[in-house]
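In what follows, a structure is listed as structure tokens, so that the remarks can point back to it.
A single protein chain has been omitted; all remaining protein chains appear in their positions.
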Amino acid sequence: MDTIHDMGGMHGFGRVEEEANEPVFHADWERRVFAMVSAVPFAALFGDDQFRPAIERIPPERYLSISYYEKWLDALTSLLVDRGWVTEAELADPASVPVAPRHPKAALPSDVVPAIWAGASQSRPGVAVLRRFQLGDAVVTKRQGSPGHTRLPRYARGKAGCIIKAHGAFLVADRNSIGDQTPEMLYTVAFDARELWGPEARSRDSLTLDLWDRYLDPA
Amino acid sequence: MDGIHDMGGMQGFGEVVDEPETMGFHADWHGRMFALSRVVRYSLPFGGDHVRQAIERMAPRHYLRSSYYEKWLEGNIACLAAIGVVSEAELAGGPVAPLPAALAPPRPMAADAAAAFIFGGMAGARPSPPTPPRFKAGDRIRTIAHGTAGHTRLPRYARNQPCRVETALGSYILADANAAGAPRPDWCYRVAFAACDLWGPEAVVGDSVTLDLWESYLEPAA
Partner (left out) sequence: MSGGHDHDHHHHHDHDEEEQGVALRVKALERVLVAKGIVDPAALDVFVDTYETKIGPRNGARVVAKAWTDPAYKTRLLDNATAAIAELGYSGLQGEHMVVVENTPSQHNMVTCTLCSCYPWPVLGLPPVWYKSEAYRARAVREPRKVLEEFGVTLPEGKAVRVWDSNADLRYMVLPERPAGTEGWSAEKLAEIVTRNGMIGTALV
């Protein structure tokens, strides 16, 4: 989806403002949103590749008007509502919701710290996948986007680059977002800044992206 | 400039909602703003390319929250402020300063000159560039790959694409150069793109998009 989230290379967003002594969270509600988004996936409801598209579907004007954790809150509630786990009426009147027994997959306090340290790797080292490119190979990225979720940004489409690392088999965000967990070879591809941005960029500057096999063609 | 205004092909903006065919403005201030934007160009040294560039420089969030004529308002204020004609303090009700000496005395458009301006249009002189046109109808060419931090009329979606010259349109003032304050003519062409080249398999074979593009945006096919 070529929505507002795909900001790489866009002009007009102004200076990057650094906040002195920035706290981990700026408000209590941010703590709760962060924790809920992290804990709900224990119930196997969704992962990052479902969560990110939900953020990308926030209407552009709203997307630009709200903060980072508000986007999380919008995405979390839209996923829960879309899947019928909660309703808008319940969100509007939480006191009306009867207390149900604990869901068997709901995170227990004792689950959380081990889960944080364990991570949620999308690497699938045991799965044999096609490796079409070797280190140093010249590649060109696909010219077009995808109607759904994708991790190939607009600014890097139809561009020539060079394979500088092969990472092995990883779930493909585009496919995982719609429930297909077939892994694919993931590469790091380096692009000359001038290839991406033209003569306004400095020669010898470069940019790398981690790209799945499906985004690439031989040069 | 690859700003928020460059929307061609972006997703997530929802449905297009039709409205009944009417004339006139949805609010009084729309009409006043529309009229102001035309009248100031009659007597002050900026034009459409400058206002467009100023609109494109609006903060993206503000841009998306603004209606069409609010963008005109902000674009015009930016252009007027740049030549010292209005200030935020004046707009806030502060004392009104005299016009900068270079722009005085004012020569406002008189009411009886407005109709001639409306129906006469603003077609400016169209001198030829110093070099002959590089391309002709039928040529298979491509668009340049890159944008610029300045104003441009080559949208992102149409960059780095194969295309075909349909018509050589003659010389027009290059918007990029005009907005940058150094107007110069450039050859302009009507250029056709296959929708499948632009959008891939989601497009219908045989559909196409045309753009009027200046020669500065075009290069021979590799």
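In this document, chain identifiers A and B correspond to the written order of the chains, with residue numbering beginning at 1 in each.
As a convention for this text, a residue touches a chain if its C-beta (ideal position, glycine included) is under 8 Å from a C-beta of that chain, and two chains touch if they have at least 3 such contacts.
What you see is a predicted model, and the numbers here were worked out from it, not measured in a lab.
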Touching residues on subunit B - with respect to the absent chain: 5-19, 21-29, 31-36, 38-40, 43-44, 52, 55, 64-70, 73, 76-77, 80, 85-86, 90-93, 96, 98-99, 105-106, 108-111, 113-115, 117-123, 153-155, 157-158, 169, 172-173, 175, 188, 190, 192, 195, 198-199, 202-204, 206-214
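Just so we're on the same page, only the chains that are shown with their structure count from here on.
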Intercentroid distance (Cα basis), subunit B paired with subunit A, Å: 35
Of all residues in subunit A, those that touch subunit B in their complex: 1-4, 9-14, 56-61, 64-65, 143-145, 147, 154, 158, 197-200
Of all residues in subunit B, those that touch subunit A in their complex: 1-4, 9-14, 56-61, 63-65, 144-149, 156, 160, 197-202
